[in-house]
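What follows is a single structure, and I will ask about it in a moment.
Apart from one protein chain that is not included, each protein chain of the complex appears where it belongs.
We call the chains A, B and C, going by the order they appear; numbering starts again at 1 in every chain.
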Amino acid sequence: MNFELTDEQRLLRDSVDRLIGPAYDDLAHRRRIAAEPPGYSRELWAKYAELGLLALPFSEEEGGFGGGPVETMLVMEAIGRGLALEPYLATVVLCGNLIRLGASAAQREALVPAIADGSLTLAFAHLERQARYDLFDVGTYARRQGSGFVLEGEKSVVLYGDSATKLIVTARTEGSRRDPQGITLFLVDADAPGVSRRGFATQDGQRGAAISFGSVAVTESAAIGTVGGAGPLIEQVADIAIAAIAAEAVGAAAALHALTLDYLKTRKQFGVPIGSFQVLQHRAVDMFTALEQARSMEYYAAMMAAETDAPARRSAISAAKVQINKSARFIGQQAVQLHGGIGVTMEYRAGHYFKRLTMIEQAFGDTPYHLRRLDAGGGWLDAA
Amino acid sequence: MNFELTDEQRLLRDSVDRLIGPAYDDLAHRRRIAAEPPGYSRELWAKYAELGLLALPFSEEEGGFGGGPVETMLVMEAIGRGLALEPYLATVVLCGNLIRLGASAAQREALVPAIADGSLTLAFAHLERQARYDLFDVGTYARRQGSGFVLEGEKSVVLYGDSATKLIVTARTEGSRRDPQGITLFLVDADAPGVSRRGFATQDGQRGAAISFGSVAVTESAAIGTVGGAGPLIEQVADIAIAAIAAEAVGAAAALHALTLDYLKTRKQFGVPIGSFQVLQHRAVDMFTALEQARSMEYYAAMMAAETDAPARRSAISAAKVQINKSARFIGQQAVQLHGGIGVTMEYRAGHYFKRLTMIEQAFGDTPYHLRRLDAGGGWLDAA
Amino acid sequence: MDLRLTREEIAFRDEIRTFLCENIPEAIRNRIAEGRHVGREDYVTCQRILNAHKLATPNWPVAWGGRDWTPMQRYIFGEEVQSNNVPDPLPFNVAMVGPVIIAFGTEAQKQRLLPPTANLDIWWCQGFSEPGAGSDLASLKTRAVRDGDAWVINGQKTWTTMAQWANWIFLLARTNPEARKPQEGISFFLVDMSTPGITVRPIQLLDGGHEVNEVFFDNVRVPADALVGTEHRGWDCAKFLLANERSNIARVGISKSRLRRIRALARAVPAGDGSLWDDEDFRHRVLQVEIDLKALEMTQLRVIASEREGSRTPNPASSILKIKGSEIQQATTELALEIAGPFALPYHDPEAEYPDGANDLPEGFGWADTAAPTYFNYRKTSIYGGSNEIQRNIIAKMVLGL
Partner (left out) sequence: MDLRLTREEIAFRDEIRTFLCENIPEAIRNRIAEGRHVGREDYVTCQRILNAHKLATPNWPVAWGGRDWTPMQRYIFGEEVQSNNVPDPLPFNVAMVGPVIIAFGTEAQKQRLLPPTANLDIWWCQGFSEPGAGSDLASLKTRAVRDGDAWVINGQKTWTTMAQWANWIFLLARTNPEARKPQEGISFFLVDMSTPGITVRPIQLLDGGHEVNEVFFDNVRVPADALVGTEHRGWDCAKFLLANERSNIARVGISKSRLRRIRALARAVPAGDGSLWDDEDFRHRVLQVEIDLKALEMTQLRVIASEREGSRTPNPASSILKIKGSEIQQATTELALEIAGPFALPYHDPEAEYPDGANDLPEGFGWADTAAPTYFNYRKTSIYGGSNEIQRNIIAKMVLGL
């Protein structure tokens, strides 16, 4: 067992930090970027591409970076620290891995270079209003028509779905609404006839979209992976995404904890730094404990995200998400509390971390969901 | 709405405190009393009788004190504060109320004076090994034989069942094991043929017994209340008992909190009283908050214990038990923690309160049980 | 001991409830229940309806439009206002500056200011907090200097709630910088916000809303009668005001209303083949908050009853109302956030128009977009009015003698 980074990984981490760190240092600048379409910096996105970050998960043979979960973890930590707005999770982690693991060689050949050079952004149009966290609850329907399909349905809260050039859409080609079987992935142009998008800002300054598909015609070759068999792939990529946002959460929480320590050391009340009050010291220690426990499970999730034994992967990822959620909530709430008034304003960085951490808690399954999933897997201790 | 005690109630409280307060002040004395049969002080029991405490729930017409839930609350608080060992809960609260609410006039005439003068002690032989907290899970069976019944079965953890002169036994006269219908109460001499008792000490220094009934013959007139119809009475008296132990818990928790404050003010470390450390101060405040919330629900339980609308009574009592359990656990654990090493020894009073509070938590339903019961009653807020 | 409402109290409660439901516009009450933005006009409308029926200022003396209610009646009234989703009569007017003017003001000040204060013709805001002062209120730096028959005020206030809607401000300013203790040499002023030299700058809160402000005073000249009470003794007024601020601080009625809504939403939100309310685990967590709230309500009633019984020492239970009340309010926002789940993500400008009763939005559920902002916003409840840490310090010292 070995927790050390390789030299290459260290280099990656440092260069990502150098890129993202200063980019959103200025909150007013961040707000301006968020307010204008596409809601992130295209300039910065190009630099992500230059660094090879957009090619991260793909193999070197097909023009990728050949990175694994540890590399993804390092990038996502930096995104968390930096409060970055770019659609890395949507394009690279979610859609990139769907393509890497599900697409045909021909599809990969067509798509990977465009993702890698930053010209193609993608969004994963999956969630529906009735589904809550159930990954297999898909009501959008793909009806066979000639040699292709016609899509019909509505998707909710599609991350960066308003600006993506292509969408990967889940649709049911057979089965009933909550059937794990019968789901298919389709690659659809975002401006295809019948696709209608309504973009919106998210609570944490990012972008989302509600997307409706009204008789959208797609060819058979638009399907990624086997028709009707996308269930396991969706679950696997959701687990990879959870490991990624776990890393983002740890990046954000560590930065927030550091910010809070600074504040405790510099802010004075009643003539002394507030960090001299024992109650606030112990609160900072409990935040630190929550952070270290989260970091441990971040590493564990990174290790298990690539696990081929699906039940073991599910248990590990769900356990990690529960810990991340718990730590994120505690650290976020306490950081705000220790900052006092300034912590609840948009004018200070702490609150933005708090908001992002809160939204990570709600993403890809909340705590009760993952406890149920872990429980359904027959528990944990014996599987460890 | 009025939280004031009447002059009579104040007088009751003060005289009970004067009686019980000093009786178990000396822990070595308490240990000696607990170690010898019957495990409590017969002398003190006689004084309970003199004060009228043993006649408390019965009407004045039948030689009782005519006390209600508030009077019971005052006595139980004093028992909690005093760490008293007498079987007041078993004889007066549990069996006394079964008799008051269920027995015939003739039965009451025979029993009440003997309870009131201290000559008759009673125990409620109800719990069975498989039942956990389910009040209607009764496997002990009463078979009709001639004009009477024959009892067959085993009872567990019968409070003060080893020294009681008579037992009130629940037995099934019809129905299957967990059927709310078909349960009957029988008054049985503790030394009747076929009754075999094995007494034991309890974790909190009290007494319990395992009692088996092997072909115990009882007459029809031994039945308390209607044959097969004891279910609602059992539940009502269990609710009255919960209100009573809620009061005992508040009495104990308040004494424990006071003890902890004393310790914080007098114990010195690093040259200062440990109560000068802010973290310990805030802990004491959180204990105080838990205590006041418990006290509020103690009052509420006392008010609702006499409620004739059974669903409203159930909800209120279950809510109170949840709050009492939560407060008892927090105050108990933190008191031990703030006392440090001395808190985990038998040589100091704090630990004894902690143990009694812990056992109150486990009595008549733990927190998950009462949450389920409250939930089954259709919830709470609308009923309030 | 009798812990039931008397027949008279029940009749009073029913009367108030009926009055509120019949007289306060339903659209406003719905917006409050849904956690949506309530505008200045909504507050004014409601308070004027109440004031027309002598219900805006029941805590004031009868001579100034108050009611001779018992503490229990006052409590019941406050409860009914909150749990029926009626905006509280503006606390800056009714609970804070009004009683100060009544207790410390001149007859002329009373005549001139109390009627418009009761009717919300004047909207007051509170100029107490300053940057850098935080919990240490007495360290304030704003100065007021006598200049002929005027006072000249310079300084800055912050966290000034709804200052953008206020036309008057009451504030503390230092009039004698040489005083021995920080609490001495402070005076209490009543200032028309249209006086030249006052600037209001909004502070955006985490929910995106505009609720608090910075207020700058740059050589603001106010007349001599802007001073209320005795010169340099403004701390007396402030202490008097802060004691009043504590009443109804538990906000039991608001939490009750929120919990009712949580039950309704959880029944409405799909989960699996049914609704989230089918999940026992979720229901139990709701019940635990409800039990905590019931206990807090009883604690609050104990405090009120002890006031009525005329006990000289304050009921120690009162000290926990703020802490427990804020914890429960925050717990309700966590439950609402959980209900919203992934649909909490879309952001909707809280001050933009929102169609009444719109419950469906293409991006999810219409009601869900208030869940996260309310959760963010309610973090303030354990910070403002003396943070919960400060409250614990006070209880440790004043109640527990530590």
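Descriptive notes on the structure:
One rule holds for everything that comes next: a contact is a pair of C-beta atoms (placed from the backbone, for glycine too) under 8 Å apart; a residue touches a chain by one contact, two chains touch by 3 or more.
Worth saying up front: this structure is predicted, and the values here are computed from it rather than measured.
Only one of A:Val92, A:Ala319 or A:Met346 touches the absent chain when the whole complex is considered: A:Ala319.
Touch with the chain that is not drawn comes from one residue among A:Glu292, A:Asp309 or A:Glu347, which is A:Glu292. Taking the complete complex into account, B:Phe354 is the one of B:Tyr48, B:Phe186, B:Tyr299 or B:Phe354 that touches the chain left out. Within the whole complex, the absent chain has one touching residue among B:His29, B:Arg42, B:Arg129 or B:Arg143, and that is B:Arg129.
Residue-level contact of chain B with the missing chain is found at 127, 129-130, 132-134, 154, 156-157, 178, 198, 200-204, 208-210, 212, 269-270, 277, 279-280, 333, 336-337, 340-341, 343-347, 351, 354-355, 358-359, 362-363, 366, 368. Seen from chain A, the chain kept out of the figure touches residues 1-6, 9, 70, 261, 264-265, 275-276, 278, 281-282, 284-286, 288-289, 292-297, 299-300, 302-303, 319, 322-323, 368, 371-372, 374-375, 379-382, 384. Residues 280-281, 284 are the ones on chain C that touch the missing chain.
The rule is short, and it goes like this: only the chains that are shown with their structure count from here on.
Of all chains, the one whose Cα centroid sits at the greatest distance from that of chain B is A.
As a whole-number value, the distance joining the C-alpha centres of chain A and chain B reads 54 Å.
Note on chain placement: the centre of chain B and the centre of chain C lie 43 Å apart, centres being C-alpha means. Averaged C-alpha coordinates put the centre of chain A at 38 Å from the centre of chain C. In chain C, the residues touching two or more other chains are 389, 392.
Across the assembly, chain A contributes residues 277, 279 that each touch 2 or more other chains.
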